[in-house]
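The complex appears here minus one protein chain, its other protein chains still in place.
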């Protein structure tokens, strides 16, 4: 299990990593293993809709048990499957990198980090670096 | 007609077949001829969103009277039709294999089994094997 | 944590208890700690909409951390709060007895059982009896 404090550290560290890396202002969310928000932070200068994008990246990862990269691959190969999957989840899934599964040491999914604001690849890099500092295992 | 007990057996046998076949943890649902849930079971280790995917495979099969394979063919040939069909069914249809029609001996649809967790083709194989053991006719 | 097998036993035992008690045909669902379905069964003769009612009783319990009885008391005292709470959960909450929290030995919520088909009080009695047989702590 992930604690509320670990979730907050992962989120604030993601925004800090973004500043260190010179990225655009980031927004980050951590969801628990049931897809429910534990912590969120949006940097000054980020656009107002960033909560929904960050949430969508993390939510798809938890609900499908697939990383953002895996979801993007599936969307490229079989777009109607990801469209349909999104339909059954109320349109709440954003299937691109920046949706990062958080795993315990046995590999079980204990939540997800969603990052948005720069390119999807940079979002994922900042998130992975932040999870490492928070002592959590990220799978992007 | 299908009984409530047959539905439960089909569902639990699908999860057992998945274990026998060495598949990832499966989730399975049986809907009646009106598209309403009779029985559902999700294996330990399956991601939390598997109810919605399993339901979407079975629901599309019953509501359209088409197997998952037939729906996928239609999505490949005419994606806007399946997108539109999904619109009228509230986004609840997942048009890929693993949506299996259940037919009586005269061929009439008496329900559907939806299976998810491994590849779509393996999902369908496990479901067909389970229906055979439950004494039900599957059409994938 | 609750296993997938415990969830199935709780559900099938609830239907069996209903038959023993001479109740109308019951339907029962178990959700995990994140509000996601683990097992469901609907008895022969139950009306087709029973999945949604059973789900709504269990879902409200998990999401709010309140039993069905507590939700009903709040609805009686401050109806606009429960109406609003339901709004934020997509209308998916049914705030009456038959929504039973499942707790671990330390008292933490590990899921919920939702039961429907007879009177709300009888639904709750059958569910509590079934949870006891499944070795789970019910809080109705």
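Which chain is which? They are A, B and C, in the order written, and residues in each are numbered from 1.
By our rule, a residue touches a chain if its C-beta (ideal position, glycine included) is under 8 Å from a C-beta of that chain, and two chains touch if they have at least 3 such contacts.
Keep in mind it's a predicted model, so treat the numbers as computed, not measured.
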item	value
Chains shown that the absent chain touches, full complex	A, C
Listed residues A:43, A:58 or A:131, member touching the removed chain	A:43
Interface with the undisplayed chain - residues on subunit C	33-35, 62-66, 78-81, 83-91, 108-109
Positions on subunit A where the hidden chain makes contact	3-4, 8, 12, 29, 32, 34, 36-44, 48-49, 51
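Rule of thumb we're sticking to: only the chains that are shown with their structure count from here on.
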item	value
Centroid distance [mean C-alpha coordinates] between subunit B and subunit A, Å	30
Centre-to-centre distance between subunit C and subunit A (centres being mean Cα positions), rounded to whole Å	31
Where subunit C touches two or more other chains, by residue	32, 34, 36
